[in-house]
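Of the protein chains in this complex, all but one are displayed in their positions.
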Amino acid sequence: MSKLNLAMIGAGRMGQAHARVLAGLSECQVVKVVDTFAANAEKAAAELGAKAGVHLEDALNDPTVDAVVITTPTPTHAEVVEAAARAGKAIFVEKPIAHDLEAGRRVVRAVEQAGVAAQVGFQRRYDPAYLRAKELIEAGQLGQLEGFRAVGRDPTPPVLEYLKTSGGLLVDMGIHDLDLARFYLGEVAEVYAIGGALVNPELKQFNLFDTAVGTLKFASGAVGTVEVALRTTYGYDIRTEILGERGRLHVEQDRRPNLTFYDQRGGNFDRPRNFEERFREAYAAQMVAFARNLHAGKPLSPTVREGWYSLRLAKAAQQALESGQVIKVEEFGGRL
Amino acid sequence: MSKLNLAMIGAGRMGQAHARVLAGLSECQVVKVVDTFAANAEKAAAELGAKAGVHLEDALNDPTVDAVVITTPTPTHAEVVEAAARAGKAIFVEKPIAHDLEAGRRVVRAVEQAGVAAQVGFQRRYDPAYLRAKELIEAGQLGQLEGFRAVGRDPTPPVLEYLKTSGGLLVDMGIHDLDLARFYLGEVAEVYAIGGALVNPELKQFNLFDTAVGTLKFASGAVGTVEVALRTTYGYDIRTEILGERGRLHVEQDRRPNLTFYDQRGGNFDRPRNFEERFREAYAAQMVAFARNLHAGKPLSPTVREGWYSLRLAKAAQQALESGQVIKVEEFGGRL
Amino acid sequence: MSKLNLAMIGAGRMGQAHARVLAGLSECQVVKVVDTFAANAEKAAAELGAKAGVHLEDALNDPTVDAVVITTPTPTHAEVVEAAARAGKAIFVEKPIAHDLEAGRRVVRAVEQAGVAAQVGFQRRYDPAYLRAKELIEAGQLGQLEGFRAVGRDPTPPVLEYLKTSGGLLVDMGIHDLDLARFYLGEVAEVYAIGGALVNPELKQFNLFDTAVGTLKFASGAVGTVEVALRTTYGYDIRTEILGERGRLHVEQDRRPNLTFYDQRGGNFDRPRNFEERFREAYAAQMVAFARNLHAGKPLSPTVREGWYSLRLAKAAQQALESGQVIKVEEFGGRL
Partner (left out) sequence: MSKLNLAMIGAGRMGQAHARVLAGLSECQVVKVVDTFAANAEKAAAELGAKAGVHLEDALNDPTVDAVVITTPTPTHAEVVEAAARAGKAIFVEKPIAHDLEAGRRVVRAVEQAGVAAQVGFQRRYDPAYLRAKELIEAGQLGQLEGFRAVGRDPTPPVLEYLKTSGGLLVDMGIHDLDLARFYLGEVAEVYAIGGALVNPELKQFNLFDTAVGTLKFASGAVGTVEVALRTTYGYDIRTEILGERGRLHVEQDRRPNLTFYDQRGGNFDRPRNFEERFREAYAAQMVAFARNLHAGKPLSPTVREGWYSLRLAKAAQQALESGQVIKVEEFGGRL
């Protein structure tokens, strides 16, 4: 299989994380890195043996580029996807597909009208444990699904400036858990959420939250909870449970798995620190799938259409959090 | 220390569970067992080397009886407590203290006016792991408390007849989790809950639930979730987390602790089956504390006043579940 | 069932541990405590509501005493068992049954000739996890047994004076692990062991060991290891594995089971501290079995004959440790 030639659009924090993953993959070759900050682009490009640029067009007009990996700030996703679709490039876009539902509709329309292949960066769907859970569910091991629980706690909060433009806690971060809710149990009918600025009270003046908990009522009748927070002290804490009439699946990396230290304090173990450690395999697997499925002409997953529905759920949850109201998801934000 | 002479009032399912515990304690001696079903009373009495009776007065008029252990059906708690208080007996009463808040007020009034010692059966407060968690919190190990999560899942649902009179899922069963919420984080300001009859759809026609999830907003600003269900297939599943600015406490008996069996299926472990297995030590410890504190003239805990506030929270949560409304707890059900 | 009336012979460290267990059992009543140190006897007797004495005959001549529980120092076991057997009392004797194999033979002979019931205190055989392992093995879940591994590490060494008279590390302490080897896999054909005075180098001058590891070759062809040490810093560490053609059973209490504390150091859990904590249920269960089987006229287990074979294996292992030679167990110490 020949290597897929990629252009990375965006070389900030998430772009760099993707670059570290892509550097280790034999299925892809990053040939171009574009970032409006030339220094970012050049640094990543140098590490990847690629060319750097500051203009999106540099990548889109380059006929050697097969596909773009979009890791720019969320508010720019829609226009970058639209341009890439027009240029006929295959697209990998980080979650969320856009900063609001209207822009999300433009993303879906652009991709579908151009007929380009596109995949959204919900990397957990490619994590071995989440995949195995999906397999067991589809094999009927849980029977009828009845419940869902998700915890997503980041080790340390991002800077205030980021939080102000991120779209809100349940969109920027909670969307991963909410996407899993849909992945396993299907659409959510109603969402309710409460929260606070418990980690950093300064957030209150900007109507921002760093902690939220909520309930999900699924169209199927199943119920669930979701909890998101921005600081743990004890590392990265991502847990997901799916409950069914025949059992329970529990996905969690409780510890760095292979070492325990016993001393006078008792037993002690290290914990995974951050998303890059926890989801290293998943980040690689989703790019490998992207490359292989493109190469084989197979459909990509999750699609931008999937991405829109997960964005809608996240936006509805954020609206619930901010308004104190129960939000009916299907009536929220218009149709796709 | 001389033994505390007890009369057990009620020898049904919970009474028998208490009897098994009391049989092994050297601090107490059950001298009388009263149950309106003579057969129940006689069976338990025979096992405990006690006398059986069908009339409450048999126990209350007996001057050798120091204290009563009330494990009758919930709707009778209030009148039995009132009678016992009038008779000047020390009182241990199973949760909840009464079937409604008005009856609960009568319980508190009766105990406080008679000046008798009384303790409510929230046995988890005496479980070694929950106690150790309390110690760590009080020693400041978590810093400011920010979150709470509770799961309470029974292995198999009770019969329909029981469910109809039990006061509802979040009162009969959820009260244990809600009492822990108060035990660790103080009063809850607002509660919201959703659920369904997912295990047994037949419950719907009686407006009963077998599955519920909810959110708790504490007066302190902390937030939390609670989840209760009546069937697991995989044993008894009780988990509680307390989150603070410095860490997280996780209380769970994930497995029968001491044996793992590895074979071609992988690793396999047995799970605790039911509340008697999980909380054996806690049930014993609360009765030992009852006996020792009475003997030493020390205050009992938790008091019926505590029991009333936990009942109020449970009733508010049940009201949230049944109405779909966010319930403000302090405005619910009148004052004590 | 009427209570079994016990006389405790010996109220030192092990006697007190047994007393704490017996105090909580409804199947037995300690009516007499004998210890050559009157203070020991009186203290334990007071706590148990029993009479105290300093003469063995006080207990043996008392017709209300059904059975004796012998927890005196090991060198006295044989003569106490012999006297109790002559007096026709049922006998529970702590491990090892005697300080040497010749005295052990006298114990077996005394019991069998008098026809009294007798049980040796290998409490692990009554631990729920060890029992469940036995069940699984007997149900054929492991298939043919192939291997055995045992670790026995005490948290802190006993005082030097105790060590000098205890019979050696692999007799006094290792006998528990070696008894389990026999319990699961049958007789050991050859034993080899090495060790040192690693915890307390002062032991060397007395030819004593505080650390030992060894290999076991079973008559069946299976092989195994055993490791014993007298200090951990991290609590009580008892692990046993049985390996078979179809899988592996692993018995271990790795942690106080129900609480984990996560903070900036990672995850942390408390560990069981000592044998009383780890084997509380087993100590109770063996005495309950003693009482119930006596009452029902059923055979007791393990017998003093079993106790003699486990002592022989322990003595052979100790001999291996001290001599550096591979010891053939069946040729060691004469026949029973």
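Which chain is which? They are A, B and C, in the order written, and residues in each are numbered from 1.
As a convention for this text, a residue touches a chain if its C-beta (ideal position, glycine included) is under 8 Å from a C-beta of that chain, and two chains touch if they have at least 3 such contacts.
All of these numbers come straight from a predicted model, not from anything done at the bench.
Checked against the full complex, the candidates A:113, A:156, A:264 or A:325 give a single residue touching the omitted chain, namely A:264. The chain not shown here is touched by just one of A:55, A:132, A:164 or A:328, and that residue is A:132. For the chain left out of this panel, the touching residue among A:57, A:138 or A:252 is A:252. Although one chain is hidden here, its contacts on chain A can still be listed: residues 23-26, 127-129, 132-133, 136, 141, 246-264, 270.
Mapped onto chain C, contacts with the missing chain fall at residues 144, 146-147, 149, 151, 190, 192-196, 198-199, 211-215, 217, 221-225, 227, 229, 231-234, 237, 243, 245-248, 324, 326.
Chain B meets the missing chain through residues 232-235, 237, 254-256, 262-271.
The rule is short, and it goes like this: only the chains that are shown with their structure count from here on.
Using CA-based centroids throughout, the chain positioned farthest away from chain C is A.
Averaging Cα coordinates per chain places chain A and chain B 41 Å apart. With touch defined as above, residues shared between interfaces to two or more other chains in chain A number as follows: 232-234, 237.
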